[in-house]
Structures are given as C-alpha cells and as structure tokens.
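One protein chain is absent from this view; the other protein chains keep their places.
Chain nomenclature is as follows: A and B, assigned in order of appearance, with residue numbering initiated at 1 for each chain independently.
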Amino acid sequence: MELILVNVIDGLVTGLLLFMLSAGLTLIFSMMGVLNFAHASFYMLGAYFAYQISLALGFWVGLLIAPLIVGVMGAGVERYGLRRVHQYGHVPELIFTFGLALLIEELVQFVWGKNQMAYDIPDILNFTAFSIAGNSIPAYKIFMIFISVGIFMGLLYVLTKTRVGMIIQAALSYPRTVEALGHNVPLIFMGVFGVGTALAGVAGVIAGPVLGTFPGMAFVLGSIVFVTIVIGGLGSLWGALVASLLIGWITTFAKSYNIAMSDILNGIGIATPENLSDNMFRDLWTVTSPQIADILPYILMVLILIFRPAGLFGKRES
Amino acid sequence: MNDQLKTDPSKPAQRMRAGSMTLTLGPWIVAAIALLVMPYIFTSNSALTIMNQMWITVVFALAYNMLLGQGGMLSFGHAVYMGLGGFFCMHLMNYIEDFGLAFPLPLLPLFGGLFGMGFAMIIGSFSTSGAGTRFAMISLGVGELIAACSVIIVAFFGGEEGISGDRTYGLPFFGVEFLKQIEVYYLISFWLMLSAVLMYLFSRTPVGRMANAVRDNPERAQFLGYSARWVRFYSFCASGFFCGIAGGLFAISYEILTEENLNATSSGVILLVTFLGGVGFFFGPIIGAIAFTLLQTVLSLQTELWAIYVGGLFLATVMFFPGGLAGLMMMHVPALRLGKAGGLVMPYIKTLIPGAIGVLGVCALIEMTFHFRHAAKGDHEMTLFWTTFDSHTVMPWLIAGIVAAVGLGVARATAPAMKEAWDEANTAGGAS
Partner (left out) sequence: MKNITKLGAVSALSLIVGATAAFADNIKIAFIDPLSGPFASTGTNGLHQYQFAADHMVNEKGGVLDGQNFEIVPFDNKISPKESLIQLQVAIDQGIRYIAQGNSSGVANALTEAIAKHNKRNPDSRVLFLNYAAVDPALTNDKCNFWHFRFDANADIKMDALTDVMAADDSMKKVYIIGQDYSFGKAVAAAAVANLSSKRPDVEIVGNELHPIGKVKDFTPYARKIVASGADAIITGNWGADMLGLGKSVIENGYEGPIFTYYAAGSGMTAAFGESAKDRIRLISQGGINPIATEEARATYDAFEAKYPEGNIDQSRIFNVIGMLAQAIEGAGTADDVVAVAKQLEGMEYDSMWGGKIFMRPQDHQAIQDMHVGVHTNENIDFDYDNSGYGVFTESTVTMASMDSPTTCKMKRP
C-alpha cells in the first residue's frame, strides 16, 4: 500500500518532467506544424550548459541562465533556419530539425567529449525529504515537482489571461487573420519557438543531475515527447499535462509490479502450454510488464489515433 | 496541419518538384550497363560489399519514395517492412539448410517481398485512412513496437545478436553457389534493376497516378471516383513489397539480420537518404542512396567527425536545395534546353571552386581543433589532405584560416555574377 503512494510520487515526477518538454512542443507543433525532432536536443543542451555554468557559478545560476541561452538559440534556429525552410513545406522542415538533432549531438560530443558528465544535485538539496516505509523520497524530487508545477501555472496564466496569450491562441488557429489584424505573426512564431525550447532547457537543467548528462540523453528520450502530445491532442496544454502524467504513471506502475503475461493469460482461462521451451509463442508467455513498460505509451498512441484521432483533449483532427 | 507534400507551381522553390517523373528508355540501358561494368572497375571485395550495400539501399529508398514522394505519406517506421522481409528470408534460408530444401537462392527476395507486403497490408488496413500527421505517428508507433519486440520475441528475431544463416546451401543456380562476393553482386544488381523497373512502371499505372493526385489534393481525387484511402493503401502495400525485397537482398548479402534492421535509426536514415537524393524525382533516391552510403562508409574511414559533416550537409541541403541532389541537377534542364548551359560553366567555376576550397578550409579548422583538444599529449603531428604538420604551431592554423576566408570570400564576391548568369541562362530569347 505504501509502495503505491511512493509510485504515485515517482510517476508524478516523471510525468511532470515530460510535461515540461511536451508543453513547448505542443505549442510549436500546433502553431507551425513542425514535428520538432530537435526538441530533445535542446533539453540536452540545457543540461550541458547548466553543467558548465554550475562549475563556475553554481547550480542556481545555471538554472537561471542555461534555459535563457537555450531559448535564445532556439529563437535563432527559428529565425535563421526554420523560417527559411518553412516556404518549402512541412517535410523539409521536419528534415531540417532531424538534421539539427544530429548536428547538435555531434557538436556536444565535439565540445564536451563522449563521457558522462559529473553534473550533480546541489548540496543544499541533497538530502532525504521524507521516507515512506523505508523508501526515501529525495528532496530534489520535491523541488522538481515545484518547479514544473510553477511552470505549468505560469504558462496557463500567460496563455489564458494575458493579451499575448490571446494572440498566440488566435495565431494557433487563424494565423492569416491574426496577421491581417496587424500582429507580427513571424515574431510570435519565433517567440513561441524560443519559449518552447527554453522550457526544454529547464527540463534538461533539472533532469541532468538525476537522469545523467551524456551525449545520448536526447536519443534515450527519443520520440516519447511526440507520443505525449499526440495522445494529449495537438495544441492543448491541458492535454499535454494529462498525457504526460498518464504516461508517467503507466510506465512507473508497469515497472514497479512484475505482472507476467502468463498470469494474465491464465487468468482469462488459457492454460500455459506444456514444454514451453519448444513453443512458438514461448516469448509471449514469459513477457513481464517491466519489459514492455516503455512501449506501452506507443501502444496507447496507436490505439488513440485509430479510435480518437484528435487525441484526448484535441479539438481537431491532425 | 498537413504533412503532405503539395506541389504549388506558384512558389519557385516548389516548381522544381513538379518536375516530370517520366523517364525514357535511355537511362535504363545506361544504368544496366553501368551495373554490369562496375565490378570490372572495382574488383576488390570491399568495393563489391560497399556497392551491394548501395544497391540494397537504393531499392529500399525507391520503395520509401513510393510513399513519400509519390504518395505524400511520411513514414517514420519504414525499416520495419524491410527488416521483417529480411528476417523472414533468413528463416527461410535456415530452413533450406536444415531440411535440404531444393530452393534456388535468387528467388528468396521474392518471398521477403511477399512477407513485407503481407505485413504492410495488416498495418495499412488502419494506418492509411488518413495521411499527414496521423499516418506519420501511427508509423512511428508501429515502428517502435516492432523494434521493441525484436528484443523480446527471441524465437523470431533472435534477440540482440539477431539471426544468421548461410546462403550457400540453396540449390545451385546454373552452377552458381554464391560463395563469392561477385556472384552476390550480380544477384543484387538483377533484383535492383527488376525492382526499379517495376516501381517505375507502378508509378505509371492509374493507381500510381492517382497516388500523385491524392498527395496533391485528396478531395478532388475523391471527386474523380477514387477512394483516397484505397489509393494510399495500394501504394503502401506496394512499398511494403519492395521494402521486403530489399530486406531479402540484405539477408543474402550479410547473412545476418539484427535489431538494427528494424529500429528507429534505420527508419530515420532512409528518410534522410531519400530526401538528400530528392523526393520529387524517380531517380532522386538512387542518387541519395549512393551518396549517403559513400558518406557513411567511406568518409567514416577518413575521419572520426564524419557525422558532423553529414549533419551539416543535411542542413545545407534542406535550407538551400529542398529538391535534393536530383532537384539540383534537374534545375539545369531548362538551361540545357535553351542551349545556354555553356554560359554557366565559367561563373560556376569562379564561384563553386573557391567555395569548395573554402569549405575544405573550414573542415581543416574543425579537424585541427579536434586534434588539438583530443589527441594524446605530445602527439602534435597530424595528417590532413595528405600533408603532415604540427597542430600545435600557428602556421597551419593561419593557412587553414586564410584558405577558408579567401575561398568563402571569393565565392561570396562572385555569387551575384553567378546568379546573373543563372537568370540569363534560364531566360528564353537572344542575349540581352
């Protein structure tokens, strides 16, 4: 029972981290139609910049400055790269971000080398906040929860309560009309891209110390962010939040409990075949939930796309 | 929100994409002769191996372009169809060995193709109902699922070490046992020619034509009485078939298939290959596959930093030549037709050669920085462009820097003249 509570907290941390990545991406995606494959690379850049800054000025300065640098770089990429490619259509834009992801990974290796970086939790947060039945919850996790919830609140406020937010929302659906009303839509695009990548940078800064800072960290994250925003519904901030938490909890619980396929099959009345080792489906029988935990979101996405193409909270079909 | 490729002739950048997909008999004959002659120019086994790899990639890229270029469908998990076809062929090969079946090896890819098509039919039955993001994301999800299964379902995929076999146990085919690399080369070349011709002919059939129409405007295509969904489905299955053939050829060439044949990286690579070559032309993927294989295999022998250059090349291609290498070539067709291409030669030499030298200078700077930072202590010597020098002295840096600056500077200075010559060459009528 206590373990369930612990898993709920762990899943929340995973989900909120994912949310910080997908929040920016879903705005970018719905506004510009760009599947930004380099989004995870900006997350990696955030971690590396923060590591470099933390060596000289400490963790907190890194947390402040690294996302800003990443955001400025993101805005620059939009201004000088994507905007140029935009006229050719969506596929070239996608390939552009694809190539960018490749290049960023190589550049990171060029500058920082190929090893793991010793980027660590700041001493002030390096203690156990509380324990539940012997399972310690590190203070850093609580800190991660606060940061991401704060960012969600901030985003929600900006998007729904401020004038800038209104324009952004309008530009999401009717860019030409907004432009006709005299707003500088390219500037909005650039701003959204910059903020989106800066959010990814924040995620990198705070995830780097716990999940490791190494050249493959963007690749490990992979396409899960796309899965999140598709499940949540493109352009929906709430959708991104719900999908992130859903994925966080599904994967955490699937990993925490060893549910074997043979148990499920036996449960619904199919007996385990004798001499399993010769059976064609032997691997299917021995599958356990931790083995497939990380592909569950993909299964969920395919199912959602088949039965509800707009996603959980999306208003229109992709 | 639509990831389809659309042809909008009003935009200059897209005009080139509208280029004709029609080919005459000439290029086919040239290609066939080239395939036949190549092994006499490059006799070494490694060259044959690399060419085998190229031709397999060509088949795969052409099959991929049936979707991307001709059908406007973006797939993120296409390695799956090639991989599954290959795995199936590998199992077949092992059955031949274990049970002594009388089965000629050259027919093997056909079965890979059928298996690939069968799987494409299953996936296509639900994924092709929409194009754009929906299709793309389903393909991504399915790709990840199969790739993950490859490690879990050991019985079929053999886990991380994959499954392997021996191609020489098949029925000797007119006395050929496929012991030698050259025999495999001709087998692959034969299938390459056959698949390329078939894929070309497919693009000429009503279904192939309708795929273009559905790509450009699904609604209007529906008005013609064609179901956009079924047209997509047929293209998807056909593409799966040829991917399976590529997988079968892979099985014959390498005699091993692993998780790598299915994973997202392979799927991403084929997208890059196809785009690099140019999605708007039938022969685009061919050029892309050749160029990419050379970059990956040959450039990586020369420098550790090959991936940086490849990444840079992709960015440059996307930003400046969205039509890919094929688009770049075909841009010159109007000038050739006007008989003014000759006027382009001098401006090209004046701009592109300094530009290329400048780029090489930049590469030299990158390599020297890398060597300076990462080489062993006391190891100051490095060799670059057949010159050995000390990377810790100022001179080489100065030279590389000057070469880069001057090269790029000259290219920049002469670029307007080239632009002018280009406009002139593409304008009909007398000299102005």
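Throughout what follows, contacts are C-beta pairs under 8 Å (C-beta built on N, C-alpha and C of every residue); 3 or more make two chains touch, one makes a residue touch a chain.
Since we're looking at a predicted model, the values are computed, not measured.
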* Where the complex has a chain not shown, which of A:Gln52, A:Gln87 or A:Thr288 is the residue touching it? -> A:Thr288
* Please pick, from B:Leu110, B:Ala155, B:Leu194 or B:Ala291, the residue that touches the omitted chain in the full complex. => B:Ala291
* Structure fact -> Residues of chain A touching the missing chain are 3, 6-7, 10, 13-14, 106, 109, 113-118, 120, 128, 131, 133-136, 138, 210-212, 214-217, 219-222, 251-253, 255-256, 258, 288, 290-291, 293-294
* Structure fact -> In the full complex, chain B touches the hidden chain through residues 27, 30-31, 34, 41-42, 44-47, 49-50, 53-54, 148, 151-152, 159-162, 164, 166, 179-181, 250, 254-256, 258-261, 283, 286-287, 290-291, 294, 296-298, 300-302, 304-307, 325-326, 329-330, 376-379
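Note that in this section only the chains that are shown with their structure count from here on.
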* Asked: Cα centroid separation between chain A and chain B, in whole Å?
  -> 30
* chain B touches which residues of chain A in the complex? -> 30, 33, 35, 81, 84-85, 87-92, 94-96, 98-100, 102-103, 105-107, 110, 113, 222-223, 226-227, 230, 234, 280-284, 287, 291-292, 294-295, 298-299, 301-302, 305-306, 309, 316-318
* Structure fact -> Given the complex, residues on chain B that touch chain A span 1-6, 11, 13-14, 68, 74, 76, 126, 130, 132-134, 136-138, 140-142, 144-145, 148, 152-155, 264, 268, 271-272, 275, 279, 305, 307-308, 310-312, 314-315, 318-319, 322, 370, 374
